[in-house]
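The complex appears here without one of its protein chains, the remainder shown in place.
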Amino acid sequence: MKAGKIIFFLLCLNLVSNLAIAAGPPTCPADVASDCASDSGEWKGEFFPDIPKIKYEGPSSKNHLSFKWYNAEEEILGRKMKDWMRFSVAFWHTFRGTGGDPFGAPTKMWPWEDGTNSLAMAKRRMRANFEFLNKLGVDKWCFHDRDIAPDGKTIEESNANLDEVVALAKELQGTKIHPLWGTAQLFHHPRYMHGGATSPELGVYAYSAAQVKKAMEVTHYLGGENYVFWGGREGYQTLLNTDMERELNHMARFMEAAVAYKKKIGFNGTLLIEPKPQEPTKHQYDWDAATAANFLRKYGLIDEFKLNIECNHATLAGHSCHHELETARINGILGNIDANTGDPQIGWDTDQFMMDVGEATLVMLSVIKNGGLAPGGFNFDAKLRRESTDVEDIFIAHVAGMDTLARGLRNAAKLIEDGSLAELVRKRYQSFDSEIGAQIEAGKGDFDMLEKKAMQWGEPKVSSAKQELAEMIFQAAI
Amino acid sequence: MKAGKIIFFLLCLNLVSNLAIAAGPPTCPADVASDCASDSGEWKGEFFPDIPKIKYEGPSSKNHLSFKWYNAEEEILGRKMKDWMRFSVAFWHTFRGTGGDPFGAPTKMWPWEDGTNSLAMAKRRMRANFEFLNKLGVDKWCFHDRDIAPDGKTIEESNANLDEVVALAKELQGTKIHPLWGTAQLFHHPRYMHGGATSPELGVYAYSAAQVKKAMEVTHYLGGENYVFWGGREGYQTLLNTDMERELNHMARFMEAAVAYKKKIGFNGTLLIEPKPQEPTKHQYDWDAATAANFLRKYGLIDEFKLNIECNHATLAGHSCHHELETARINGILGNIDANTGDPQIGWDTDQFMMDVGEATLVMLSVIKNGGLAPGGFNFDAKLRRESTDVEDIFIAHVAGMDTLARGLRNAAKLIEDGSLAELVRKRYQSFDSEIGAQIEAGKGDFDMLEKKAMQWGEPKVSSAKQELAEMIFQAAI
Amino acid sequence: MKAGKIIFFLLCLNLVSNLAIAAGPPTCPADVASDCASDSGEWKGEFFPDIPKIKYEGPSSKNHLSFKWYNAEEEILGRKMKDWMRFSVAFWHTFRGTGGDPFGAPTKMWPWEDGTNSLAMAKRRMRANFEFLNKLGVDKWCFHDRDIAPDGKTIEESNANLDEVVALAKELQGTKIHPLWGTAQLFHHPRYMHGGATSPELGVYAYSAAQVKKAMEVTHYLGGENYVFWGGREGYQTLLNTDMERELNHMARFMEAAVAYKKKIGFNGTLLIEPKPQEPTKHQYDWDAATAANFLRKYGLIDEFKLNIECNHATLAGHSCHHELETARINGILGNIDANTGDPQIGWDTDQFMMDVGEATLVMLSVIKNGGLAPGGFNFDAKLRRESTDVEDIFIAHVAGMDTLARGLRNAAKLIEDGSLAELVRKRYQSFDSEIGAQIEAGKGDFDMLEKKAMQWGEPKVSSAKQELAEMIFQAAI
Partner (left out) sequence: MKAGKIIFFLLCLNLVSNLAIAAGPPTCPADVASDCASDSGEWKGEFFPDIPKIKYEGPSSKNHLSFKWYNAEEEILGRKMKDWMRFSVAFWHTFRGTGGDPFGAPTKMWPWEDGTNSLAMAKRRMRANFEFLNKLGVDKWCFHDRDIAPDGKTIEESNANLDEVVALAKELQGTKIHPLWGTAQLFHHPRYMHGGATSPELGVYAYSAAQVKKAMEVTHYLGGENYVFWGGREGYQTLLNTDMERELNHMARFMEAAVAYKKKIGFNGTLLIEPKPQEPTKHQYDWDAATAANFLRKYGLIDEFKLNIECNHATLAGHSCHHELETARINGILGNIDANTGDPQIGWDTDQFMMDVGEATLVMLSVIKNGGLAPGGFNFDAKLRRESTDVEDIFIAHVAGMDTLARGLRNAAKLIEDGSLAELVRKRYQSFDSEIGAQIEAGKGDFDMLEKKAMQWGEPKVSSAKQELAEMIFQAAI
């Protein structure tokens, strides 16, 4: 293909692919809808005129647009609910989700969308975002660079677009709102089809670096508290054409450079790796928490990163979400939670809002054990079902998601205050709360000594694990 | 939303969503590439100038663009290879596959694409299809209505578009080529988000009927031998909002109407249901072969339909492809095979070309037992990996896929001619080749008689199942 | 192997294999434990001296050995809770479960077990069963023939053993207790390694018939309301050595003979097939509800059988339990529920007690829609975890399991009384509550008419599916 053709292709591609997949749906053009203002991105009045500010009304309320369990200022276990939860809205699902799927076209027809991926539209969307945050009562948001501002023909142009939108976001944030985290989208553009940091193409590695550099800068500028790496394309489709060792080495070099750059610019946010086992790749290098931890330890990066655990990714990896949270916590690297859920019978990422109170209770037990998540929090990396097409559905989904986790927090607190589950666990291990136990735990239990003790003690007594009792206690708290 | 806005939306949507997902990639605009002619869809010279007609060169050839195992005219078990295989190219994957996935933009930049979903482009693409078929030496193809011609603003306009492209296809087909099957695309447009025949919206049910009616007509016109129903959206995302019983009743009514219409227009092709367990829905009503058979029996349709078994769908349903083929065969409804494969560790449809000779051998054993597939055949419902972006990759994939199945046929013939596997099976059941066995098989083995025999015979002798020996024999034939 | 050796082998095998797997654990021999009486199976005093009769104490009770939600005589939706639930204890898990698993030895050391599989021990165990039922307040039980009485050297001896234990059970049942269902164990003995009704050995087919004949007789004698077929070995390990078509024909002949025998002896109980996808076989012929229904329809048996849906089997087949219940219900064959649950991350049957209130609520929604389950009910086909080794754990597990389902019933009633979920569903389908809708549903919607309507109506309006709202409403009821 000739160079001219390639350039033209890239131009089209930018337009079309953004529209199609990451972009907002092609709805409501300015010249048709009366609410839509001019090309300048202005929008008269509210984006969500029928939606009031969501308030706490308690469990007996029948109002779908109220919180039944989330009461931001209420104290639970000595901390305000909002400080436990640190909720964040994901810009991409909420404002760039189109309802498109591998078998179908976009389905969302939000009134404020004009069907373009223009800068003006990007700004209009940003205004909608802040109205949404305000009405929902959430003061954090998360974004990918390319979600909030259109790709340009060159890095310079992309950066300029980003700067323009970020300036507006900064203004709209005011003093109360800021990003929970920012990140760079290194998976959508075809240049990243073989990966970013692990692409076999040197040019793509460099391009990724440039994009992460800028995304980190704007995250810092907006007061972001964390920066996330989700390596959706950092993996392989088949080992037959892959040099996995070389790719992992490249990934480590990339992460080292990111750490160095973070320090250089004085960004104090936490760097977070988000594990996922597969999809879109057959195998993603950050498969699960343990795999990511192994990578970080192997390359001496364990003190520089934490993990962003996503519940749907956990289950795709064959783990419960609770397991992944505990694995991260025990390794000292639980940094943030992408609050969603999958379908237990589905083998791909459905990114549903977490609606199961039992699961939410387990999640909150981990969070409490971790002493909270700050500077991380809960990001709603969750999307409306493709078939949910009313504007109010966006609110309903977030309200239900927030309420579910809030109810989980209340239940977890109940369990902790009741104490009988903790007591059941304590008792199981009490034989180690002894002199020999302490000796073993201090690394002084050699095989000779232990054999002698074992012979002396005879057949050990082994107690019931009381799993059904533990489950009964757990369910009673729900 | 006001009516005017909806209409505009649908206009945009048609343009954009087709481009984005089902449509060809936005490449090679006419005014850039010298090979691209005018808007009329003309294209000078060959579409695949660097690809010669693929020939059989035998297993020792190192030429990627030759057949090593598929020798169309060679006889195997008394039938020409081409008559066993009845290969067909899937228009959608081959000419409308863009490389887009849920996380990424299109990656394919085929030189003949101009980035539009115009009628002119549709015709140009159809010419490419026939050059491809000719170079590959395949005389059947499969299509969805909306793959080959653009959606219009109304049914009438869509039908007119379809007629225009179909007329060209008819001309290009000549006397040797015709569709293995045609079908209607009832899953891509947002109107089908809740299903077609099972949509809760009456208007969508009617729209589906209109679309199937037309698709069946053009399939008939083109000399298609079968007509396929893949109910990608006929299922549910959650039972909480679904009346499954009513939806299944609707689906049955729809199928009855399809049978009646087929007879009315004198279309003698086989109607095929294509089972798939899920994706895009959480549950698809045609989950697997047994589920589809139960539906057909319940509604008295078992004699009017056969099944189109897709290997990747089989494994997503928890079965081997061989199992699904045998289930269909035993129920008398094995009609066609969508020849592809999945990844054993992946929980979504990857539609890869079948490259495993062992699997292909099992598939061919079923086909031979079925006495072949005619009027069905093997449709390559398989797509290039997103990262395979050379034009020659389209050929390499089809050549490898055809060769794998051809090798499977050769191996299956070897196994059958050797006879030792069949003998092992015959021996296992020989106790039923007796008088009492015949009595039981004739439905005359009542419990009183059987108890008497069991008491008389004493403890039965039970032989080894010889699984490892069967596997050894099987592997030796590969 | 010589005949003498085989006979001896079978003798040992009977002793050992029963001990090891199906049998009670080798504990508390009569001559050691003071509570254990003589060889006659007598046992002085209570089996569960530390466990009181379980009473309803309401949700605020902290007593593990009380019901918090199950209040047998309380009316819910116009029916007593006990009549909705019709709970049954599974004799095998409760009294023959040893805690053995593929990697480990038995772990249970129940005081009443003497380590043998003697007739005397069988009777002692039966007495324990009835004390358990009485203390739990459950008046139904389920059994396999070989669980309750030891295998003999011949069919005659096995039958005699069974008669002896059954006579005692009949006496202990009194007037209030009877089996929910009985069944024959056609999977444990090595003679059944290739199946019972689908064994390639004629002698095994006959043996199976003799065993089912007797098991049906004793079920009838004890007043059992149903008879179950779980075809654990009716399937295949590899298709390479299997004639699946012949095996399925044999299975159908066997089921026909069972129906005939049921009528002959005047047994009016329901015959139930229990679907399971796999384990111990690679593929079980009764894979799921739809597969079983297809089998029944194909062989004209659909009116003679219903299904026993087991939740853990549903999830192993890739379905939610709710889906399988609804599939059975819609096909008119929902007969009984094996109330257990699996682990969403585990690929084998864990048979855990159902402890999830959300799942229980969905289950009860199906049961209510079905108008209840009678003459079927809920059988606790659930076992203590291997590590739960206290006698009280048996009670705790059953109490929690009963309470979970009772709570599910209360929640389901709340949802039904509230009505908003049903209203959401009704509205989705209301376009079919029209003249054209009625015409379609009556089978009079041909393609010509539908096309005309579709053209006339133009682009159909498609509403939001409101899944998140449905989930919010559902969760609020929990």
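Per-chain residue numbering starts at 1, and chain names A, B and C are given in the order in which the chains are listed.
Just so we're on the same page, contacts are C-beta pairs under 8 Å (C-beta built on N, C-alpha and C of every residue); 3 or more make two chains touch, one makes a residue touch a chain.
If you're wondering where the values come from, they're calculated on a predicted model, not measured in any experiment.
Visitor: Touching the absent chain in the whole complex: find that residue among A:101, A:256, A:304 or A:418.
Guide: A:256
Visitor: Out of C:84, C:132 or C:187, point to the residue that touches the absent chain in the complete complex.
Guide: C:187
Visitor: Using the touch definition from the top, which of C:223, C:347, C:419 or C:443 touches the missing chain?
Guide: Final answer for the missing-chain contact: C:347.
Visitor: Using the document's definition of touch, tell me which of A:77, A:120, A:374 or A:436 contacts the absent chain.
Guide: A:436
Visitor: Identify the residues of subunit B touching the omitted chain, counting contacts across the whole complex.
Guide: The missing chain touches subunit B at positions 59, 64, 68, 315, 318-320, 344-345, 353, 355-358, 384-385, 387-390, 393, 396-397, 399-400, 403-404, 462-469, 471-472, 474-476, 478.
Visitor: Taking the full complex into account, what residues of subunit C touch the chain not shown?
Guide: 1-2, 4-6, 8-9, 12-13, 15-21, 25-29, 32-33, 99-107, 109, 111, 115, 187-190, 192-194, 232-233, 237, 278-280, 282, 316, 343, 345-348, 385-387, 389
Visitor: Since one chain isn't shown, list which residues of subunit A touch it in the complete complex.
Guide: Within subunit A, the residues touching the omitted chain are 6-7, 10, 154-156, 190-191, 193-194, 199-207, 209-210, 212-214, 237-246, 248-250, 253, 256-258, 260-261, 277-278, 283, 287-288, 290-291, 293-295, 297-298, 317-320, 322-323, 326-327, 330-331, 362, 421, 424-425, 428-429, 431-432, 434, 436-437, 440-441, 443, 445-448, 450-451, 453-455, 457-463, 465-467, 470-471, 474.
The rule we apply is simple: only the chains that are shown with their structure count from here on.
Visitor: Which two chains have the most C-beta pairs in contact?
Guide: Ranked by C-beta contact count, first place goes to B-C.
Visitor: Indicate the whole-number Å distance between the mean C-alpha point of subunit A and the mean C-alpha point of subunit B.
Guide: Roughly 37 Å, centre to centre.
Visitor: Taking each residue of subunit C in turn, which ones touch at least two of the other chains?
Guide: Residues 318-320, 462-463, 465-467, 471, 474.
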